[in-house]
Every structure is written in C-alpha cells, then in structure tokens.
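Here the complex is missing a single protein chain, while all its other protein chains stay put.
Think of it as A and B in the order they're written, each chain with its own count starting at 1.
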Amino acid sequence: MTKRFGGVAAVDSVSFEVAGGEIIGIIGPNGAGKTTLLNCISGVYRLDGGDIRWEGGSIAGMAPYRIARLGIGRTFQIVRPFGSMTVRENAAIGALFGSEAARSGPKEAFKQADGVLELVGLAAKASLPVSALTIPDRKRLEVARAVATRPHVLLLDEVMAGLNNVEIDQALDMVRAVHATGVTVLLIEHVMRVIIGVCRRAIVLESGRVLAQGEPEVVLRDERVIQAYLGERYAKRLRHERDQEGPY
Amino acid sequence: MVRGDSNRRWRRIFLILAAVVGAYALLAPLTSLDAAQSANIPLLADRLWFRLATITAMFIVMATAWNIIGGITGYAAFGNVAFFGIGAYTTGMLIAKARWPFLVSLPFAPLVAAAFAAFVGLPLLRLRGHYFAVASLGVGVAVGELVQNIDYRGQAVFGGASGLFLPIYATNNRGLFFFYLMLAAAAASIAVTWWVLRSRFGYGLIAIRENEEAAAVLGVNTTAYKVAAFSLAAALTGLAGGIFSQWNVFINQDNAFPIEYNVQMILMALLGGTGTVFGPAAGAVLLQLLIQFLGGTLPISVDIPFVSATARPIVAQIILGVLLVGVVIFVPRGIIDFFGGRTRFSLGYLRRSLRETSL
Partner (left out) sequence: MGVGFGLVWGVLNIVNLAHGGLVIIGGYITWQLFSALHIDPFLTLPVDAVALFLLGYTMQRGVINRIIRAPLLFTFLLTFGLNLILVNILLLVFGSDFRSVTPSYSGQGLELGRVVIPYVPLISLGVAILLSAALAFILNRTRIGLAINAIAADRDAAQLVGIDLRHAYAITYGLGAACAGVAGGLIAMIQAITPTAGEPFTLQAFVVVILGGLGRVSATVVGGLAFGLVEAFGQSIPGSGSVFANAIAFGLMVLVLVTRPQGLMGRLR
C-alpha cells in the first residue's frame, strides 16, 4: 500500500503478508510510517495506491466500522477511552459492536466485557470511572475494548510506550494471553525486548518503506536496521567492533 | 456515609416532588369535566392553566427530543425548531388544504420531520463542533423563511405571511383534550429516551459523543447512528409541532419557527442535565415556569420594583439572559445532578464548576 500526505509518501509501496495465528512486530525509527500503516489497514486513512486484501477480498476504501466488523481490531497510540463511562461499559462497547462474532445485546455484551477484563487484569476495577485509572490501566482497557470485538486480527499501536519494566512484563503476559485465544497480533513497538520476547517475525519500516523482514534477532542485527535507528556512524563503529571481535 | 445519606434524602425529595407535580398535572384537568363541575368539585384547571400546562408539555417534548441528538450523541444542533415548524405545517396543510381529519394528519408530522432530518442530516452531520452548530442554525432559519415565502404561480403555498388557518377541532373540552395529547407526547419522548439509554443504539451514540473515531474502529456505524438520532429527535419535535398546529388553530413563520425556541430547548436540557432521561423535562418545567413568571402570565406574579408595565417584558428578557449566563458558568451539568444523588448543591460545587472551565 501507498499513502501520501501532500508530496510526502508516508507509506511507500509497503507490502507484506500475515498468516493466521502469527504475532508480528512492526518496528522502525520515528516517522517511519508505522502508525500511518495501521491507520490505512483499519480504514482511518484512504490508500493512495495499492490494496489491502483480507481473506481473498479487498478492504481498501472500506469505512472503519466495516473493517471492524470483518474482524480487524485496533488500539490507539494515545488512548481514547469513553470518558463518561465506566471501565466495564468501555469494554462492553467493543462487545456490543465489533466483529460478527461479537455484536450482541447489552446483557450479553456486559458478560463478554467481564470476561475480557479478566483477561487483561482489570476485573477488579470494572465499575470504576475511566478517569480513575492509571496510564498502564488505561492501556489495558484500550486493549480489552479491542479484544471485546472478538477480532481475528488485533493491531496494537505502541501499547508499551511509557510503561516501566514491571509493567512491560505484565503487558507482555497480556499480549500472550490474547494471542493464545487465537487472535493474530500485529504489534507496533519501540521496546525491543517486547519484539524479541513475543514476535515470531519482525518487519522494519524506514521512511515509509520496508527495510527488512524476518526473525527479530536476525533483523535487529542487520546493519541497515542499526543504521536506520542509530545513524551511519554508529553502524560503522559496530561493524568495526564486530570485525575485531570475530563471530561472537 | 454522611454524604450518601444526604444524597439519598435529596433523591427522595426529588421523587416526591416529581410525583406530586405529576399527579397534579394528571388529575387537575379532570376537575374541568362537566361531571366534576356538576358535582361541585372546585375547578383546578381553567383555560389559562391548560394553556400554560400544554406549552410546558410541548417544551418537555422539544427539550427531551433535542437531548437525543445534542445531549446523548453530542451533536449540539441549533436549528431544531425547523422540525417543529415542519411538523406544524405538515399537519396544518393536511388538515386545512387536503381536509384530512386531525388524528389522521398528525402521524405525518413526525414522519415528514424525520425524513427531512435524514435528508439534511447526511451532509450536515459530517461537520463537527462549531460548523455543525451554526450550519444547523442556518438550516433552521432558512427553512422558516422558505416556508413562509414560497409562491406557486403567485399564490403562497403555505399560507404566506398571513399564515395558515385550521378549522377548530370539534371536541367537548378542547383544553383537556390537547393537554392530555401533548402530555402523552411528552411521556412518549421520555419513554423513548429511557429506552435509547439502555439499548445498544444508545451506547453507540454515547460512544460517538465521547470519541467518534474510537467508536468507528470498534464497529459503530457512526453515520447511520448519527442520522438516526437526528431523525428521532426531529420526529418527536415534529410531533409537538403537529399537535401545536391544531391546538393553536393558526400557524405562521413567527409561531411555528420561532428562533428563540432553539435556545430555550437547549437551555432546558442543559439546566436539567443533558444526557439524562428526566433532566430535560425537569429543566423544561423549571424554565417555563420562570419565563411565565417573569412575563407576568402566572396567577401569582410579583411586581418588579422600579419597572413599569411596558418595560416588564424587556427586564424579563434581561433576567433570562443573566440566568442563562449564570447557569452556563456555574451549573454546566444541570440540576439533575443534585437530585441524582451524585453531588450536593453548595458553594464548593459552584466554585469547582467554575474552576473546571475558566482560564
């Protein structure tokens, strides 16, 4: 897919495939186009070129709510809770609408919501107003709400940003738990520990293009990737050090 | 907890008050029936009473209806009086020109109003905030003007500047009939609001209000829902207009599309509490009482010192303006908050409201 803003291609002919049940990480320096990519997939942006295919059909140009109905769920980098509702009600919105598997009446939706809150660890805070939640909890709620839509694919946008190490571990467990229920997960992240810890495959974006793809450990050692993140001087230094040290 | 007790007490006071007012509203009219009169029961509801009560019920319908699009969905429409007028003229035209009976013409008022709302809503609801508010105001004003002035081959289609006259509805006790009819419309509006707030539809609307983009990616068809809410509000408002046209027997641009109604219905919903079931109704009753009191049309009236009779309506408007400013600054969440048991009315509350929104 390709997406342009004015003269700049934020996403430039990015192409990749996702198989069911995978956990894929999308990484890259700031401004690489990761969130734009997510916005294209979830229908928030319209593509300027290319296509997105889902289970054989094209979803490019579909309204966001229809993409959600197909089973593609997402979270927002800066969380967007429904401020005047409780935690439980927030999660229930996902179950009330969402994919074909969800979309139930209020009673059923609240039951589903309870289940999802249990999954992400917010069950104890279900009746609190959203304003009473800490940032990590709000991120959990954001994930819970998206999971409540019973998606086939879940797009997570920098869920780990701003979390300390303990909270990251907890969030990692949460992601694994969600994945274990059969959801395919696409993670945008800056925290490498997360990518290495949970992703089977990583895609590196830079300036709107795919720089590298493959297993996280391999990709992160790729010189081009290091160069993209840290700059050419550091990459050269690293290469020099490696040559000196030998294969280790 | 002490606060809980006092809140419960306020809630009980409110419920008792509401019950008393409700019973009075329902039963007092019965004293005007011939049967009651011949039994020498004192007349609690005379023509003035019926007039004021019917107008109040009318505003309950409008405020509650506005609440659906403005309070629950968060799209503050400023031109809803257009639907009132459309409803009034629909019923009016069917009765006056097509000679249909009133009760057959009435259902068309909400239908036509809703259809119009769906038609203008599709482009309009794509706008946000300021733009939507003033665009809807513009539509409201424009519709009134058009209806008054459209000519077909030299003849005013809708009665033009001289207005539309309807035949008087033949019934024994007109005051009672139309009051109960309007009251039924009010009850229907409140019932619809109650239903919406606990339905999937209502949750979707609130989600749209709180964060439209999040709602969309969660699977809410925001366009369809917004238009539906708008049309629903229009239908109820149109119903009030339809009843009004036959009740008043005469409609023209001034009484079917009065611009001040726009602000009044919003103020009522605001005063009572937007987004709640009974808030707009409470606000409507309160504000209507105040307006009538200031205007001197209530049986009990107080002379404002230093003000002559001619200046009285002007001073009343000034007081209304001051009240509006005061409510917006100090009680933005409406008074129903106090009766719902969540907060106590105190200086601290006023100060807190102020701090939340001021610079």
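Just so we're on the same page, contacts are C-beta pairs under 8 Å (C-beta built on N, C-alpha and C of every residue); 3 or more make two chains touch, one makes a residue touch a chain.
None of these values were measured; they are calculated from a predicted model.
Asks: From the touch rule at the top of the page, work out which displayed chains the omitted chain touches.
Replies: Per the contact definition above, the missing chain touches B.
Asks: Can you tell me which of B:166, B:270, B:291 or B:335 touches the chain that was removed from the display?
Replies: Considering the complete complex, B:270 is the one touching the chain left out.
Asks: Among B:45, B:137, B:166 or B:190, choose the residue that contacts the chain missing from this document, as touch is defined above.
Replies: From the options B:45, B:137, B:166 or B:190, the contact with the absent chain belongs to B:137.
Asks: Footprint of the hidden chain on subunit B, which residues?
Replies: Subunit B touches the chain not shown through residues 70, 76, 78, 123-124, 126-127, 129-131, 133-135, 137-139, 141-142, 145-146, 149, 151, 259, 263, 266-267, 270, 311, 314-315, 317-318, 320-325, 328-329, 332, 354, 356-359.
We take it that only the chains that are shown with their structure count from here on.
Asks: How many Å are there between the centre of subunit A and the centre of subunit B, using C-alpha atoms for each centre?
Replies: Here the centre of subunit B sits 46 Å away from the centre of subunit A.
Asks: Which bits of subunit B are touching subunit A when the two form their complex?
Replies: Those in contact with subunit A are residues 198-200, 203-204, 206-207, 210-211, 213-223, 275.
Asks: Which subunit A residues qualify as touching subunit B in the complex?
Replies: 42-44, 63-65, 67-69, 73-74, 76, 80-85, 89, 92-94, 96-99, 102-103, 105-106, 109, 145-146, 149
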